[in-house]
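Only one protein chain is missing from this complex, and each of the others stays in its spot.
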Amino acid sequence: MLSALLVMSAIAAVLGAVLGFAAIKFHTEGNPLVDKIDDVLPQTQCGQCSYPGCKPYATAIAAGEADINRCPPGGEEGIRKLAELLGVEFKPFGEDAVPKAKSLAVIDESTCIGCTLCIQACPVDAIAGAAKQMHTVIASECTGCELCVAPCPVDCISMQVIGEKIANWKWKYPVYAMTATT
Amino acid sequence: MTLQEFKDILYNGVWKQNTGLVQLLGMCPILAVSSSVVNGVSLGLATAVVMSLSGAAIAPIRDFVPNEARIPVFILIIAVLVTVIQFTMNAYMYSLFVVLGIFIPLIVTNCIVLARIEAFASKNPALQSALDGLAMGLGLTAVLAVLGGIREIFGHGTLLSGIDLVFGDAAKAWVITVVPNYHGFLLAILPPGAFITLGMLIAGKNWLNLRAEQKLKGGSATITPVNGGCAPATR
Amino acid sequence: MFFSPLISKSDSVSAIMLKVLLALLPGIVLYVWYFGPAILVSITLASLTALGTEALMLKLRDRPIMPFLKDNSALLTAWLLALSIPPLAPWWMVVVGTAFAIAIAKHLYGGLGNNMFNPAMVGYAVLIISFPAQMTHWIAPHGMVISELTFPQQLDFIFHDVLPNSDTLDALTMATPLDTLKTHLHLDQPMRQILDMPIYGRFAGHGSEMVALGFLLGGLYLLASRIISWHIPAAFLGTLFVLAGIFHLVDPAHYAGPLFHWFAGASMLGAFFILTDPVSSPTTNNGRLIYAAGAGLLTYLIRVFGGFPDGVAFATLLMNICVPLIVLYTQPKVFGKKGSQP
Amino acid sequence: MPVGNDNMRKLYHFHGGIHPPSNKTQSTRATIARAPLPAKLVIPLHQHAGETAKPVARVGERVLKGQLIGMPDGIVSSAVHASTSGTITAIDMQLIAHPSGLPNLCATLIPDGEEEWVPRKAIDYRDHSPAGLQHLLRMAGVVGLGGAAFPSDLKLSLDRHKITTLVLNGAECEPYITCDDMLMRERAAEIVQGAEMLRFMLDAEEVLIGIEDNKPEAIASMRAAVAAGGHRRMEVIAVPTVYPGGGAKQLIRVLTGIEVAAGVRSTDKGVQCFNVATAYTVHRAFAHGEPLLSRIVTITGNVLHPRNYEVLIGTPIAELVALGGALPDTDSYIMGGPMMGFPLPSVQVPLVKATNCIIASSKKIFPPPPPVMPCIRCTRCADVCPADLQPQDLFWFAQSREFGRAQAFNLFDCIECGACSYVCPSHIPLVQYYRFAKSEIHAREHDKQLADKARVRHDYREQRIEREKQEKADKLAAREKAAQAARLAGAQPLTAQQQAEQAELETSRAHIRELAQSAVEHADEGTTK
Amino acid sequence: MTEYLLILFGAVFVNNVVMVKILGLCPFMGVSKKLEAAIGMGAATTFVLTLASGSSYLINHYLLGPELSYLTTLSFIVVIAGIVQFTEMVVQKTSPPLYQVLGIYLPLITTNCAVLGVPLLNVQLKHNFMESLVFGFGSALGFTMVMVLFAGMRERMEGADVPAIFKGSAIAMVTAGLMSLSFMGFSGLIK
Partner (left out) sequence: MRRTIAKASILTALNLLFFAVIGTALLAITYQLTHEPIARSEEQEKLKLVTQIAPPETYDNDIIKDSKELKADELLGNDDTTIAYLGRLKGEPSIAVLQVIAPDGYSGRISLIMSIHSDGRIGGVRVISHRETPGLGDYIEIAKSKWITGFDGKSLDNPGDSGWKVKKDGGSFDYMAGATITPRAVVKAVHKALQYFAQHREELFKQNTASPGKGKAVRGEGDKK
């Protein structure tokens, strides 16, 4: 009994000392994971993930507090990338979060009263204009987050789906009708 | 603990987060010791006891352990519990102990034990932790029982063989011969059989889940065949 | 809508498989000649099981059935499996092996083209591990044993497990040449004496060496018609030859020569028909060399030092495991990224 | 009747290649004819690789033949001209010859039949600097006629690399197409002179003209032209007939032994390659001052009179088809050859600079492919791939959308020649998968760039808001202090300006409060989730 | 020398920890989705397992002896846990690139049964110090080998038309089964 206690105590004491030593000596901090996750997110900054922007969502994922399937703008592809990055199983979107077609905000110039509310709402400064002047969306900067739609007091902002043009046309996945020879 | 909490923990442990079918933790004993129902259930129960006790033991002390010593201390506690059980089985169920062999001490490193400690017991009170451990252990036992049953039937054509190791020679009569004059499909009781059978069980659970999901959605959602050059088709 | 290219060479999967089936015929004919027609029974049985299982699995997987049944690949699996197990194997063994091969080794992975393991060899391995006793009862070539079963008696045995009154299995069957060699070496008998036993012929087993020759012939046809490339047979037979040659030169009393290893067991079948399965073998030429050389090495190790009389099946499966990595690390240099430029 | 390899030169070999039936003789029996002027021309403003040209003609304007109607816009772009004189009646979106079947910006021109030219100015290229000549080509709308329609002037910009060899591509390896063959037979001297101009611009040492040995007449005619013109270090070389021997990289390899990897410009290796028709066009541009207004097109396939025509750019393809006399069972029209061409969305779409061939297609000549089976990894595709790729692996990754791995397996080295699909016993439309994967990857890279931009802008905005908040708070504090001091000093009535300032302050305070509040709310949402 | 080679060969192929001894399956299943990860895990395990085999031999031989043999499991696992945690901290600090590769796998190693199982087998098989080291290293090598090969197969399988209910871990399990079937071919190679 005594020898047992001695042996185990010796082992424990030595190990404990070494670990304590290492914990301080080799202390590191910082979490590069957040940046990696943030890199995968689409940076739409729309808040549909229920976090105020992509970075906070990334932080939440890194901390293990959020699921990876909360970002509709990222699409299934985004979830897949997150799953791969984090080494977890792919998880489809829930009922509440479904990706929408990519669109652009368009301001109806005749209705706009120049209230600047939309400018304040836009997370990427994609709206140009000054107080009491007509505002316009800079199409190339707009991420389609829809955050400017709600604040507009005269409902002059609408989201327009970006249609297919030759410039952004993509070859389709080859799909063929099954033969009816079963 | 509320009743709902109780139910949740139980459901989670036994079915939703089942160690063998979903989390894929604690695989070694599942695969190695499931060549018969009796072996499987015995080891499963032993694991359940260890999990439950360790959950209960670690939950109260979790705040006193510095981070750098966390894993060693947790492991130490688990190891003590396992060794205690090992001695007890060795003393009072010797023949079963011999059959389960190296897998009793290996409950220590059974991933699921530490995983639950880390995931649950280090965040929840003792009672819940104990229940969670027990539920997880029972989930494991259930898988072991089913797996053991299937492998035993396919491999030997019997069920409950070896029951005498637990209940003494009198129990020999309890052994059920499912298929008389069976040739014995040896593969089933060898390691490959274990893997493949477990694969089938996982697929079975997937199938049940899928069906439940479809029912929820209103039935009609059959899996549309993906067509990626994998199926004959015309252009 | 259809897309370029709009023209194509007229060839098809089923035609390729059919040619491989045809290439097996010389071997099968010789098999029947030396060992009697029982093999035809197992081939038929295996074929029916394979087609049935294939259809069932396609139905379960919700895939079109007819196009796949017509691709002949299941038949090929069935034939190769039937050719590698004893012709007197009871009917349920043939069924279990074939069904396992098609259902688990092939369709769980997604069917034709998707399987990672050689289905026929999976079937074989399952059988030899599960039913080793039955797997060692081979029909002896004509004139080898005291009494021979007539064809109806063979059928009786295959389907009802019934032997004619006076005969025991031991009197009717014998181990394969490789197995016999192993057994007798185990008993410390010298090689010369063993090879003088009537079971041995010119360079390997009596009868079975001719069957191997038949497979070699079919294999050459496959090479000529460019269905297989030379890399796999050459590397496999080459490795086997070199290894057997070295051991034989060093200690001829304990190690059989290269020709014996070429014509005994499943060497020829493996070299031309089994290891060459396009689906489960590497797709790069260097990869094929590595794969087949590895299979040759493993075959020799298992035959000479291991627990099974023949190693082709396990060697194939073990090398199947390595295929993805072999392919990954033997990617050929693409156009413009090669070293040699003027 | 292939000519033997009577070249002096050692030829090299490239991996793979196929030998599809060539079907070329049908359309080489008659000489090149000029297609009649159509009643309406539709001239797309995007006929070249790169940016769409900017329309410079107005609707209703009368334009002359050769007048600029589309100005190059951006570095990679080229000019577009009126193919004849007449009136511009519309500049709008119209269906064009593109695999997407989507419309694009086009100018509609109703010819007046006068063929009245803008003033043309012939030049002696030797009097100009290469840069000046390049600009001329750009404004003449000269683009590669070998298929890619890449602006030729860009391929002539010399940066730091010494060009030793100019390769003229007269291989014409695709079945059915004979436009280059006929051009070489009939207008060899002009091609050779164009080559001389290109050599001048590139300052290249030698010119190698590669022609597949199934075109003996073209080889003979070109050799005669070279000899007659007394061109030194210019050689017409018969190369083996194998598809895709006309791919620039393959031809360069065969002629010089040099392999140009994907992502590398051939000029880095001292070689540049132009199509023979491009050389011809360059000659027209310099020696006659004519921009690219027409080209030779083969009409063949399921037609009564297969033949080559010289056709104005913008001519509706239906007109050409009428000249060929399509047979009744024709069901669609292919632009390009059977290996790389695509079905036209409508026979009314206009002919463009890249149109080298129109094949009337029927079930008889292009039977629908048999059912697609899974890939059995037979590697016949790898055996014929001229880029030394493993098409079966590319397919495997593309069909399961593993784009990263497809890229790692050198997807972008694929030249989409279709040789792999041609031999595949499972009849898998492999090239389709590669195109799909490539365009997905491009789209993703584009998205990624957008995301990065958005991140930068977002971060910038956050910083700005933070800074403004800080500044306002500072200002506020200062004011408050001042006000307090003022109050202490005795209550002086505020000036109107001060009042306004204070009001503004008040609102901004409220705003900051609100902002802070909303941040808290958001944070709450985050954690309670 | 040959006997060490035989132990090594036996541990890698004939008695492969994962395929034959059925140990270390959780990381085998869990960290084999990506090739790189599998290689990282293999390297980390090899390091720890070799160290654990050596140190557990020393503990067993010099500290415990037959009287205290009931402390085997306890002392082994505590020391292993210590080694793992220490290695993790050191690697994290001293070699961030290496930590990128091994880091996340290190904590998982404590709960890899093989890491305890192999030292226990060493005791059971009465290996001496060198034999323990070689056996530990060989087992780890075998573990790494099968995991890397398995990862290769799983990566390729991602594109396969696997039936929906078998996608993911089910087919991985079946594959592991067929692998273990193949490894039965080695049986009898070392008597």
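Order of writing sets the labels: A, B, C, D and E. Residues in every chain begin at 1.
Everything that follows uses one rule, which is that contacts are C-beta pairs under 8 Å (C-beta built on N, C-alpha and C of every residue); 3 or more make two chains touch, one makes a residue touch a chain.
Please read all numbers here as calculations on a predicted model, not as lab measurements.
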{"item": "Absent-chain contact - pick from B:66, B:125 or B:168", "value": "B:66"}
{"item": "Touching the absent chain when the full complex is considered, from B:30, B:76 or B:121", "value": "B:76"}
{"item": "Identified contact with the non-displayed chain, of C:132, C:164, C:190 or C:252", "value": "C:132"}
{"item": "Full-complex contact with the absent chain, from C:10, C:44, C:150 or C:183", "value": "C:183"}
{"item": "Interface with the undisplayed chain - residues on chain B", "value": "64-66, 68-69, 72-73, 76-77, 79-80, 83-84, 87-88, 90-92, 94-95, 98, 101-102, 184, 186, 190"}
{"item": "Residue ranges of chain E at the interface with the undisplayed chain", "value": "21, 70-71, 74, 78, 124-125, 187-188, 191"}
{"item": "Interface with the undisplayed chain - residues on chain C", "value": "130-133, 136-137, 168-170, 173, 175, 183, 186-187, 307"}
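Throughout what follows, only the chains that are shown with their structure count from here on.
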{"item": "Contact-graph separation of chain A and chain D, given in steps at minimum", "value": "1"}
{"item": "Centre-of-Cα separation between chain E and chain A, whole angstrom", "value": "37"}
{"item": "Inter-chain centre distance, chain D versus chain E - centres from mean C-alpha coordinates, in Å", "value": "55"}
{"item": "For chain A, residues that touch 2 or more chains besides their own", "value": "12, 15, 19, 22-23, 173-174, 176, 178-179, 181"}
{"item": "Residues within chain C bordering two or more other chains", "value": "1-3, 61, 64, 67, 104, 110-111, 113-114, 126, 129"}
{"item": "Residue ranges of chain C in contact with chain E within the complex", "value": "60-61, 104-105, 107-111, 114, 116-117, 122, 125-126, 129, 298, 301-302, 305-308, 311, 313-315, 317-318, 320-325, 328"}
{"item": "Chain C contact footprint on chain D (complex, rising order)", "value": "12, 14-15, 18, 20-21, 99, 175, 249, 253, 256-262, 264, 334, 336, 338-343, 361, 366, 368-371, 373-379, 382, 386-390, 392-393, 409-410, 413, 418, 421-427, 429, 431-432"}
{"item": "Residues of chain A that touch chain D when the two form their complex", "value": "38, 41-45, 47, 50-54, 56, 60, 65-66, 77, 123-126, 141, 143, 164-166, 168-174, 176, 179"}
